[in-house]
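Subset of chains shown; positions unchanged.
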Amino acid sequence: MDKESRPTLSRRSMLAGAAAAGVLAPAVAASGVAAFSAAAGAESASAAAGALRQITLYAEQLKDSNLIGYALEPGKPTIPGPLLEIYEGDTIEIELVNTTNQRLSIHPHGVNYETTSDGSPLNDSFNNPGETKVYTWRTQTAYQRDGVYMPGSAGYWHYHDHALGTDHGTGGLARGLYGGLIVRKKGDLLPDRQYTVVFNEQSINNLVAPNTPMLEANKGERVEFVCVGHGTLPHTFHLHAHRWADNRTGHLTGPDDTTQVIDNRNLDPGSSFGFQVIAGEAVGAGAWMYHCHVQSHSDAGMSGIFLVRNPDGSLPDGAQAAIDRFHGMPMGGMDMKAMNMSPVPTGVHDGIAPLAPGNPSAKKSKNSPPAAGHGHK
Amino acid sequence: MDKESRPTLSRRSMLAGAAAAGVLAPAVAASGVAAFSAAAGAESASAAAGALRQITLYAEQLKDSNLIGYALEPGKPTIPGPLLEIYEGDTIEIELVNTTNQRLSIHPHGVNYETTSDGSPLNDSFNNPGETKVYTWRTQTAYQRDGVYMPGSAGYWHYHDHALGTDHGTGGLARGLYGGLIVRKKGDLLPDRQYTVVFNEQSINNLVAPNTPMLEANKGERVEFVCVGHGTLPHTFHLHAHRWADNRTGHLTGPDDTTQVIDNRNLDPGSSFGFQVIAGEAVGAGAWMYHCHVQSHSDAGMSGIFLVRNPDGSLPDGAQAAIDRFHGMPMGGMDMKAMNMSPVPTGVHDGIAPLAPGNPSAKKSKNSPPAAGHGHK
């Protein structure tokens, strides 16, 4: 396994069977597909027989900031936290280490947990300052009951604090305690790259333009978006020049599938969805916008670039100029007080850990992999 | 039919053929399933040949309160009003008695009605103070037209005032004139219990925490939620530790159904959806939260408990402590004036009629049925 010093959790590393390590290596698996298949092959169809994943997460304040992120390694908190990914039937045991002086927790969507892993003060399920606690999430496939199919756990979900500031974790969410969670069905198609995009108040991943994450891919790569909404405001996620089906996978089941195809979707607090696109397919490489389509929000900085490079990883004509324009664009000031949100010291972040750690590529391209170099990491 | 003095309309009583009574008995059918099957068997597949249900509803002010509810019996208004339930093809004739001194009406979603039953001032369809009027709702199965299937009436719908205060019933909605409406397809699976949850401004069923409805079930029971949004604000409904498919039934059609599975969904004004869960399935009995996931709303009191008891009806470990915590939790004050909403005198309700009359169990468990005892009834 080709380990790199990237403070992220890739899909393939998650599924590569690193459970024994206690902490999943923040690595990108060069031989990702093979490792993945091996892991998949070891799973049975029974939920009870699924794999057990054990990880440690650290809730930690970002340096020179009042933000708090989840981290796979001490000293490397990120916002959003690591993108966690499992198969239906798997179980994750999360040892959460609270390194802050605030009560906080982790609460998941889409999976099974007992009241002791609820992450809510209601159920006395949280970490006091300095405390370490284990939260267990289980998953299951769809099952028949009374003649109908009850849903399984597969989906693009998320996790977040449910205890900091208020009994609903409003303070923890405002400060960055959230992340993406994917539960796959066997046979689900795996992407080349993955990005978590969280619309949280009038920010994206607690960043505002032009410091929002630049999501990169090479033309022709399969890119997976995990979109999550948080906070107090309604949002709509729009991606330029790409679209998806409004269902669990984002794909159609065939030419007669009547699922609505969309490129703009509500992303309101607590909701999430995901999809895969072929980067630049039929539209070309370039700097494509993704943004909240609520006009006052996009104008206030809820906008970013999905940078589709040429297949060889080089920048297409015009892309650098677009990036430069993006950095020079006037943004309406965001009234953080009105949003009851902590100010995001974006300038400070550059010296710390990458801000979107769950977001780098899951598989590095052999040819000129996308590089950062535009200020948001 | 085992009648009890519960001021509610159960699914099974609704379908048990009480039409002749004029007013459906506010009863819970102990032999519910059998009665239901008999009713179902009497219906034909043709919409025209469906059953005729005749009920009387009373729009009546709650005692010591400015709230108004719909009632099946004089003196017993409830918020939400009775949960009405029929099969595709059935017709309901509602004799609405306006016992108030305000113009008001009843307007349904999802069913067929002529302009005279529109419930809107636009069509001169409302009850003047003291007036009694009949509203007729018809339903139909999906039908082919021009080679495509036009939708039938089946769905989780709702009804509400459309005339009090403004021509859109804004005053009636604020004061509690709303309820759930289910139109089933033949063969739809019936639940053991049903609850109507209405997100109305920053309240749930015009109540704020800790006085929001405690929804109860025994572990393993099939519980049906009917969720409705009203007022002026966007909301998202979240249920802890349970989930459903985002379609008409909440179930999947099979293992390959790509419908998105969710546990959080937009519940914006005028929208409704429903689903069934197996209480505590794979997660255990306990006090599970349901709440609006808009952080400012949950913090202001849009939160409640889905209390899953042990299979024998006893309280699971920790549940009473959770309930006690819930009652002691600080809630951010709700600014009723800002919401243009009548204040909800929750304390006063205890002495009056049950506040969530459509919400008690549809079928009482043989073993230690869930009891109230936590202030909201």
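Observations on the model:
Chains: A and B, in written order; residue numbering restarts at 1 for each.
In the analysis below, contacts are C-beta pairs under 8 Å (C-beta built on N, C-alpha and C of every residue); 3 or more make two chains touch, one makes a residue touch a chain.
Model, not experiment: these values are computed from the prediction.
The total count of identical chains across the complete complex in this file is 3, with 2 shown in place.
Following the convention adopted for this analysis, only the chains that are shown with their structure count from here on.
Per the C-alpha superposition, chain A sits rotated 120 degrees relative to chain B, a value rounded to a multiple of 5. Each chain gets one centre point, the mean of its Cα atoms, and the points for chain A and chain B are 35 Å apart. By the touch rule above, chain A contacts chain B in their complex via residues 109-110, 112-115, 118, 120-124, 138, 140-142, 145-155, 166-170, 173, 229-232, 234, 245-249, 251, 253, 259, 266, 268-273, 340.
If you check the complex, the residues on chain B that touch chain A are 189, 222, 234, 236, 238, 240-241, 243-245, 249-266, 278, 281-284, 286-289, 291, 293-299, 303, 305, 318, 321-322, 325-326, 329, 332.
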